[in-house]
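Yeah, one chain of the complex is gone here, protein chain that is, but the others are all in their spots.
All chains are identified by letter, namely A, B and C, in their written order; residue positions are counted from 1 within each chain.
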Amino acid sequence: MSTHSNIASIKTGRSASALTPPHKPDHPLTSRSYKATQTVVDINGVTVGGKDIAVMAGPCSIESEEQIIRIAHEIKAAGATILRGGAFKPRTSPYDFQGLGEEGLEYLKAASIETGLPTITEVIDIQDVELIVEYADCIQIGSRNMQNYPLLREVGKTRKPVLLKRGLSATYSEFLLAAEYIMAGGNERVILCERGIRGISTDLRFTLDLNAVPYLKERTHLPVIVDPSHGTGAASLVPAMSRAAIACGADGLIIEAHYSPTESISDASQTISTATLAQVMKELSKVALAVGRRVTLPK
Amino acid sequence: MSTHSNIASIKTGRSASALTPPHKPDHPLTSRSYKATQTVVDINGVTVGGKDIAVMAGPCSIESEEQIIRIAHEIKAAGATILRGGAFKPRTSPYDFQGLGEEGLEYLKAASIETGLPTITEVIDIQDVELIVEYADCIQIGSRNMQNYPLLREVGKTRKPVLLKRGLSATYSEFLLAAEYIMAGGNERVILCERGIRGISTDLRFTLDLNAVPYLKERTHLPVIVDPSHGTGAASLVPAMSRAAIACGADGLIIEAHYSPTESISDASQTISTATLAQVMKELSKVALAVGRRVTLPK
Amino acid sequence: MSTHSNIASIKTGRSASALTPPHKPDHPLTSRSYKATQTVVDINGVTVGGKDIAVMAGPCSIESEEQIIRIAHEIKAAGATILRGGAFKPRTSPYDFQGLGEEGLEYLKAASIETGLPTITEVIDIQDVELIVEYADCIQIGSRNMQNYPLLREVGKTRKPVLLKRGLSATYSEFLLAAEYIMAGGNERVILCERGIRGISTDLRFTLDLNAVPYLKERTHLPVIVDPSHGTGAASLVPAMSRAAIACGADGLIIEAHYSPTESISDASQTISTATLAQVMKELSKVALAVGRRVTLPK
Partner (left out) sequence: MSTHSNIASIKTGRSASALTPPHKPDHPLTSRSYKATQTVVDINGVTVGGKDIAVMAGPCSIESEEQIIRIAHEIKAAGATILRGGAFKPRTSPYDFQGLGEEGLEYLKAASIETGLPTITEVIDIQDVELIVEYADCIQIGSRNMQNYPLLREVGKTRKPVLLKRGLSATYSEFLLAAEYIMAGGNERVILCERGIRGISTDLRFTLDLNAVPYLKERTHLPVIVDPSHGTGAASLVPAMSRAAIACGADGLIIEAHYSPTESISDASQTISTATLAQVMKELSKVALAVGRRVTLPK
């Protein structure tokens, strides 16, 4: 990959003179014209963007050490390869559970050590980036923060993989430009994640927009994964939409799973059981094969 | 299937007294509680809703006898099983080409006789229903007419299969209730078609909403197919979204295809070539197999 | 105004050769370049598009002769100048009340004779156009039928004023092109009506889009009115949004009003009382004055 040292001069709010973008397209660093080959992001040994489909799974919120360790074992047995779990939760209401914070990160780390699974967790505060870099293998930027530019710049300074979720009403172009903020800081390990948009739907919480997958893959070299849990808000649709995501070219999935979804503190209605996850993984292995990709199931 | 003669009393605008719906759900006749088994609609020998994936293909507009016959041969060779072609075109502007009318229907019929493919074509005027019933094997109600109740009632009086497309901003419930208008007339041969909604997208013409597939299939016994051509408005996305549609459970597809898409009078940007269609069919046969369905390719 | 006999050749689906639009813009007949001066539509003595603000009011559905006559008297006393009432109701479900039909039209006519108010009522079936022309002074095309082209053409053949409501997800351009279908038939007495779009809102039934008013008035010579009842779906918002509509340049309003809103068979939650209407009319008279328009209150 070419270096882009001239990008270091990205505008930081100190001069009115316009910067000429270093490459032609509106989203130079994320574009196929900057880098024709597919980017493969390595998350502590698990690749995203290569032949293997990456499946991240786990609870919405880390609730206790026992909970996250048990779930880690179960999603690993199901065939998932990366453990997700929220320690800092962005909640619509200030009165809802906001996550266990650093305590949660410790539990996540413990589950990772116990199972060997790499981990991903969300950052919502610029001041927590360093902490999360210490504990987790991949940093998640949630939908609400897709245009939180100081946060994008901060994770752009790290060399950790970053999962960037699409904003609820972001166009594809805005999504790519948000990724550009991270890459412009020198961190090229960015994974894009479609997670549902706010549409006309009143029947579902969100409208998972799978069109984003082939659209983005035409335009960017970055891996694209899909979140069918938030994307639909409905556990019963997760298996079908997971299969569809892989069929249209997604490089992976991030799925909310729990041994007992109804016990989840948050997102219970969109969380599937780890038993269902095991079934989904079997279906995905067939669909992956049909489209020239691979899901390796545990023996 | 149970009969529903009590439905014949559907309100026709002549009395203020409220009719008690004959069954409990809001959409009684289309619901799974009315009929638990999957409805299979037979279009002149080709089934929609069974194990076989039904692929309808053809040009947006029928332009000449040569054009539709040539396309019919080519889509048949590619593996599609039903021929689509518009004779009456609902156009946003009155100054755009409105279709060949009955002349087009004659060409469509000729192509059907020549290739043995059953046909589908759109009706936009209540006064043309009889004509279309005579010439085609399946009547299409387009998005703009999803809530054209007199038209729904009129096709409900026929015993022809009806393909009902979802309105551009229709909720799933409204979509099912539109189908209810047709079934309430006694015509139970209804196929639902997701064709893209108007969303936040400015990057694409429409947002194909595949969530509709598993959502509807949970609630209704009617077959559900997908239109990736109108749904995305972009030919390059059609292959990927076709695969995704089958992977999430769609019973079929309706695809705009032409031997030379750029020559199409209408919808050129979303029409794939018949050569691409042949490639798509091969991919679909693999995906269908992966999800327990079947696409039979010609030898 | 220039005649446009060359428009008579509007395409009716019989030839593939493209018709050159007679004027440059995409929506030639509705554009300001076709006619620079404001069109004033006369509905049996009440003008829409001139200095006077036209207020159409009445029940969603005509329920009985007593009901519509009583409401007619009350909305007249409040200061409204045109009586609205539905006889043919387009209902999402076939099991909901569909209107009294011709019986309702008779009651509407009786109320008109009794009070001297001109009337407006919706047509949903092409076969009812003649009937409605006989009974009412203005034909309403509802949102669901904004792109029902045969119906647009049919009312385009009459010389009755037509109120065309914007579709739930129609762009402004599509709205103007729908009006073009009517005008192309030779009927230039078209009034546009903004009635709320389907948006992200889950708090309200629809999103009244007042931006449509100044946007359309820049581009077209046709009068533009606003329906705050359907536009918001909430009676409590009707007074404020009515004032706003006039303030941004609307030529009138169409408001659902009933002496006892909770008794309405349909649309109860968005119907204001005739007592509230009287209060709204007083407020409107002040706002109208502030923007150089006029609302004349009864003494």
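Here is the rule we use: a contact is a pair of C-beta atoms (placed from the backbone, for glycine too) under 8 Å apart; a residue touches a chain by one contact, two chains touch by 3 or more.
As the structure is a prediction and not an experimental result, all values here were calculated from the model.
Residue C:241 is the one among C:29, C:163 or C:241 that touches the chain not shown. Only one of C:87, C:162 or C:208 touches the chain withheld from this view, namely C:208. Hidden from this view is one chain, which touches chain B at 169, 198-200, 202. In the full complex, the hidden chain is touched by chain C at residues 169, 171-173, 197-204, 207-211, 213-215, 218, 231-232, 234, 236-237, 240-241, 243-249, 283, 286-287, 289-291. Listed for chain A, the residues touching the missing chain in the whole complex are 10-16, 18-19, 21, 26-28, 63-64, 87-101, 103, 124-127, 144-145, 147-150, 168-169, 173-174, 177, 180-181, 184, 198, 265.
We take it that only the chains that are shown with their structure count from here on.
A summary of chain positions shows that the Cα centroid lying nearest the centre of all protein Cα atoms is that of chain B. Separating the CA-averaged centres of chain B and chain C is a span of 33 Å.
Rounded to whole angstrom, the centroid-to-centroid distance between chain A and chain B, based on C-alpha atoms, equals 35 Å.
Listed for chain B are residues 169, 173, 198, each touching two or more other chains.
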